[in-house]
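A single protein chain has been omitted from the complex, and every remaining protein chain is retained in its original position.
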Amino acid sequence: MIKRFLARAVRSNEFYVLLVIVALGVVIQVRSGQFFTANNLVDIANAMVVPGLFAIGAFLVIVSGGIDVSFPALASLAVYATTRVLVDTGYTGGVWLPFLLAMVLGGLLGAFNGLFIARLALPTLIITLGTASVFSGVMQGVLNSVQIPNIPPSMEAFGTATLFVARNPESGLTSNMPVSFLILVAVLALAFVLLRFTMFGRGIYAIGGDESAAARAGFKVRRIKFWLYVIVGVIAAVAGLIRTSMMGQMHPTNLLGMEMMVIAAVVLGGTAITGGTGSLTGVMLGTLLITIVQNSMILIGIPTFWQGFSLGLLIIVGTGISAVQLARSGNRLRAAV
Amino acid sequence: MADSVIAVRGVTKSFSGVKALKGVDLEIRPGEIHCLAGENGSGKSTLIKVISGVYTPDEGTIELNGTAHSRLAPIDAIMGGVQVIYQDFSVFPNLSVMENLALNTELASKRKLVNWRRFRRIAEEAVAQIDFKVDLDARVGTLSVADRQLVAISRALMHDAKLIIMDEPTTALTKKEVDALFRIILDLKARGISILFVSHKLEEVFEISERFTILRNGEVAATCLPEELDRRKFSYFMTGREFEDGRFTLTNRSDEPVLEATGLGLQGGFEDVTFALHGGEILGITGLLGSGRTELALTLFGAFRADAGELRIKGRPVTFHGVRDAVDAGVGYVPEDRLTEGLFLERSIGDNIVIAEIDNVAVSAGVYDDTRKRAEADRWISELRIAAHDQDNAASTLSGGNQQRIVLAKWLATRPDILILNGPTVGVDIGSKHDIHQILQQLAGEGIAVIVISDDIPEVIQNCNRILLLKAGRIVQELDPATTSEAQLAALMTSDTTGGQQ
Partner (left out) sequence: MTSNILESRPVRAITRDSHLVRLLGMLVAIVALFALVKPESFLNLRTWQSMAIQFPEYGLLALGVMLTMMTAGIDLSVVGIANMTSIGAAVLMLSLAPEGASGGQVALAIAVSIAFALVVGALAGTLNGLLVAKVRIPPILVTLGTLELFTGIAIIITAGKPVSGLPPAYGEVFAGKLFGVVPVPVIVFAFAVAVVGLVMNKTAFGTKILMLGTNATAARLSGLNTTGLLVRTYLFSGVLASLGGLVMLANYNSAKADYGSTYTLLTVLIVVLGGVNPNGGSGRLFGVVLAVLILQVLSSGLNMFPNVSNFYRPLIWGGVLLAVMAANYFSKDGPLLRRFSRKERSA
């Protein structure tokens, strides 16, 4: 039983990502002595919350055979509108209302994506490119977005709320584990249940595997796609609200440009860009790997401006290895032709 | 009690003014194995879709288990026990066997949640019906074609099926797998389940079908028993024409061989293949799926690199580093799967014809010459009588037979010395098939060396002057078509011995 489990683990993509993460951690630990310290690990967990949430959303879309580049713009618009309204009305109540508002808006914007994607059989990359433009245009043009320096007090309180504080006994540095980490865990659990234990979730996999077969089997393909994008919109809005709360201010363009990094994290975690396969474990490992590269390399004296370069290298090497594996395992004819 | 599972009466269906079905009658009795035959475009697929409720007929009724419907919804068809197994089986390659088997059932009972234990129970029940041994946790994408088909069959049986429609079920199966499939079909028949076989190949279904319905241009050309049919009649019903298929006679054999293979081998493909081919010959290479026939063809064409043996063209040893080298050495290759390997469907007919020779035909002094390209394409369109109004139209606008001729034209434009055809008439209408055979014989008459790789027994016997029998990657026998009967060749192909070599 254990043998079989191990054999399966060794064959899985996630195993190798984990191996890379451990190796990277060990290298950083040996060089700096700072990696496996409580405060560094908490810092990484903290930095993972927002990209992790986005990655879950991006993963759901990629599994269904699509690709979504609109979620940062969607989140920015939903959260900007929410914050604007609440600040302008002088809202001082609990944090539930900002969340509710942002999620409703995120769901509506997701429905806009979903409508186009479910109706038109066009590449989702192109459609979400268009909707991303529309979303950021509405935010920056119609809503004339500016930085909002003070956000509702409940949001600010939520952003600084701490589960526990980790202290590094040697350096005396402390790091706070944010409450929002629980949201990441909760969304992850919900996504897991959705994918594993609902017909809707299996439908997402089925559509990613073979869309026409899914329709013949009796899945309501259009409906599943529509609601999928609504869900992804809600998750993105939650991520955006958390980012704004943690920053203590609404910076409208802060999230824009994150889409590439998030998609890279999902793909590094072993999700096939063509859809149908991948696991949430892989998604989290991929996000973790990218977060470590972005956060911890400074510990071994690599300046921050090497981040982009290493991220690029990581994407190419990571996807390159799986491409080569695929070519080797694939049938001979296809490899040769 | 109804004496038919399904009875289609006077069904007419048209698409934007074009009648795809004109007053079609079809009746299938319980436990009957019925063959629906017809050429591409004869209305077979439309009829299946009418029976399975996908299309609503314009006129006529469908009687399902004794109840007449003028509109049949897909769900009515399923409830009435009609199941379709499509050519691609409609399975999910990325999901497990268990899930593939259980999803339809669970969707049909409108479940919203997944209970993996129930999934497994359903799957176990499904495979037990045909005694299908398979790892339920394996991904369907890793299974063989035959096993995927069995997954589809097991799944279809889960819905209390009374009629199973199989669309071209034997296309990608080896002989052994076909036999296994037929055993299962007979078993289903014994349980009172009817089978509707959809096919355009007589041979593959003749031994098992109890009744034939042949469609032509949307009408029933004949409904008859197998003993009332022979190949000639079958062709006539399919096409409405009579064909006089001339046997190939060798007239223009070159003295020196143009292609010689000595001890040619490819790991995992074939080994120790030795033969010589002269200009003007049509050499048949026949063998079952998996015998190494496609690997051999692709090696002769430079797509694979042989790892043993020697290849000579016109007496000179050659090593192909890629397809281009083979093309430059005068080899052309018409692939097995026209749509995915031979054609550029969305591109123009003209581009499709000149592409292999574009640098020589359409480029003068380094500059692309559209006029020359068009002249060359027009030349081949008329030479091969391709029914194209305008060479600027996309290749996808043509019928299967004309598309096959485009692929042929592409290679003839390279003025090859050796032309290799892998399954030259697979999926081609009988009329076009006849024409393509004529063209091949004519080409051989002009001195081109032709290799026809095919498991269509009448095709190789009729069109070749020599036949090599390939089995498990080895040439086991050379046969003379003049002294070999179709039955003999069929027996040799499927016998388990490898011709006394081992």
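By letter and in written order, the chains are A and B; residue numbering begins at 1 in each of them.
Here, contacts are C-beta pairs under 8 Å (C-beta built on N, C-alpha and C of every residue); 3 or more make two chains touch, one makes a residue touch a chain.
No experiment lies behind these values; they were computed from the predicted model shown.
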Going by the contact rule already stated, which one of B:64, B:261, B:362 or B:470 would touch the omitted chain in the full complex? B:362
Which of these, A:90, A:141 or A:301, touches the one chain of the complex that we don't see? A:141
Touching residue (missing chain; options B:247, B:305 or B:324): B:324
By the document's definition of touch, the residue of A:19, A:100 or A:126 touching the omitted chain is A:126
Note that chain B touches the absent chain at residues 15, 20, 40-41, 44-46, 49, 301, 303, 322-324, 326-328, 333, 335, 340-347, 351, 355-356, 358-359, 362-363, 366-368, 370, 396, 399, 410
Footprint of the hidden chain on chain A, which residues? 67, 69, 116, 120-123, 125-127, 129-142, 144-145, 257, 260, 263-264, 267, 273-274, 303, 305-316, 319-320, 323-324, 326-327, 337
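Note that only the chains that are shown with their structure count from here on.
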What is the distance in Å between the mean C-alpha positions of chain A and chain B? 45
Seen from chain B, its contact residues with chain A in the complex are 86, 88, 90-95, 99, 103-104, 106-108, 111-114, 268-269, 294-295, 298, 303-304, 341
Would you pull the chain A residues touching chain B in the complex into a rising list? 196-202, 205-206, 208-210, 212-214, 216-219, 276-277, 332-333, 336-337
